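In this view, the complex is presented without one of its protein chains, the others remaining in place.
We call the chains A, B, C, D and E, going by the order they appear; numbering starts again at 1 in every chain.
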């Protein structure tokens, strides 16, 4: 089971608000996308792969449990869910420090694929050296359970 | 079955790029979040409710089919998936006009809840006048499955 | 007479405000500039030209009829005014959806010129295939009708 | 005849570019809008009025003579065109320092109206103390011609 | 001697660049300012004070050792230098993860003062409960030397 990794930590500013005065969900989603990629690159390297370029292919699920407020220090923690031949799935947990409390505000799961930036069309590229056990892509993966 | 509604249309600029030079996924996710809320408010009104304030509670799924590029004109179309007592689920389809082609680049499903901005804690508030058929909130709904 | 084309639609956010708390005119002007170019490219293609690169050469006139507010869904509709050998003039009409009202907030006319991005100095380039009737550029033009 | 006043000076950054790689016209238009208001407030004070809150009501004309580039230091100079009972018209001249050259890149004329931020609906409010000569609003004005 | 605290971690994007194509120093300075305040609030709480509102009063020194690049994951670590009656001085160390290297890119020292947001003029307010040893404000402090 992989540990939580602190991928991003930022403070929320007035420019990040939505018309209701709380933090715009798109700001949180943007950091989730970045955080999963930062954490994912690190997991590929820890698993023995070269540091990949990752492109987002899917967001499996995001749950917004609470509003985030201006002034909150927001933390995006990542954890490996599973790693396949060309794709990696990351869990992203979002916490907000508000006053002396830490609130669990959002939870997400994002899937990335390794891409070869130097080939036309930027095709998917294997994340790990050649001999992952067959079927690794499809198995629910040891990373998660 | 509800029609597609053009909720947002924008052109992608260099400031929207990620380090790979394509459009940052967080930019697309931000517009998806806004588009679903714009479309959702409209669907509530069409169903006979007062125009609600909507807060995002979940992203069920986002699939990024293709990269979006600087200069693309990107369209966020929305369609009602289901409407419950206090929540509404919207499908968001993202298309990019590039040269003379229209590409289907991303697909998403987002859930919003009506909120009462004037009460402390901003509790959920019913979206529709009182007598929706019982169980509407919980039924899987034809829109989705 | 050309129809209105929905070139841009966006929702206004707190980061778009001026010191008075309404939407900064520069934000509206920025979208007008983009909208006219999006609509203009489309008109050139409809008139039989290749999709051009357009650079803004003039804003003939902008009238701000009403303030735009945070939360408004703002629509930039475009219509061909006239098309010449290397330039195209577009009308941009700006509407805001606020609650259940649609307000006509701003009106503009913008002129673009086709540019050749691949030649040094980016000289103007003809928008349409070779045989526009002589004088089309200078006539006040029904270019339109 | 009023002198040129340096209302805004900024340096252009990569985030200000359009898809062609030059500075986005909307960025220039945004600074023009701000510059005219800054210069206009000063002209009202010089003419004996209290410092007003100004809202943009019209852009009479903008001419883009040349592209602005990343790294250019851009100057927005303003000059009074005319001042009426509740409105003021400002000329804005835009210059770019590029290497050891100064280029005249854009020219604009913008009209503002004094607004009373403390009254509902923010009605227009006189810019000058009570006794401007009758008809000042409509005369072509000494400021300009 | 206080430990390093990870106050901010972010990834650098194309919109953060200067005209030379590296990351704009102002972006780094902005995060340094935020990081010192985040770390400073925490240090005040650890020293027994209530969580304060901190306003920046001085940057003692910033040294830029290396350029930061697009795609770098940049970390702002903070450490207490000294805490006085109403002010707190924080050291901020900036590291960039680039490929498999971690580079020490910038070093800074920033001073904040506690402010009372609810009093007119927002006067300085004591950071710690009443009895710090006399002269704590002026002594060079154990934190630093």
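Going forward, contacts are C-beta pairs under 8 Å (C-beta built on N, C-alpha and C of every residue); 3 or more make two chains touch, one makes a residue touch a chain.
The model shown is predicted, which means the values in this text are computed figures rather than measured ones.
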So there's a chain missing from this view; which of the remaining chains does it actually touch?
A, C, D, E
List the chain E residues touching the unshown chain?
20, 22, 24-27, 29-34, 53, 55-64, 67, 108, 115, 117, 122
Going by the touch rule given at the top, which residues of chain D touch the chain that is not shown?
6-11, 34, 37-38, 45, 51, 73, 99-100
Had the left-out chain been drawn, it would touch chain A at residues 11-15, 70-71
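Here is the rule we use: only the chains that are shown with their structure count from here on.
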Steps needed, at fewest, to go from chain C to chain E via touching chains:
2
Once you find the CA centre of chain B and the CA centre of chain D, what distance in Å lies between them?
39
So which bits of chain C are touching at least two other chains?
11, 34
Could you classify the connectivity of these chains, where an edge means two chains touch, as line, ring, star, complete or other?
other
Which chains touch which?
A-B, A-C, A-E, B-C, B-D, B-E, C-D, D-E
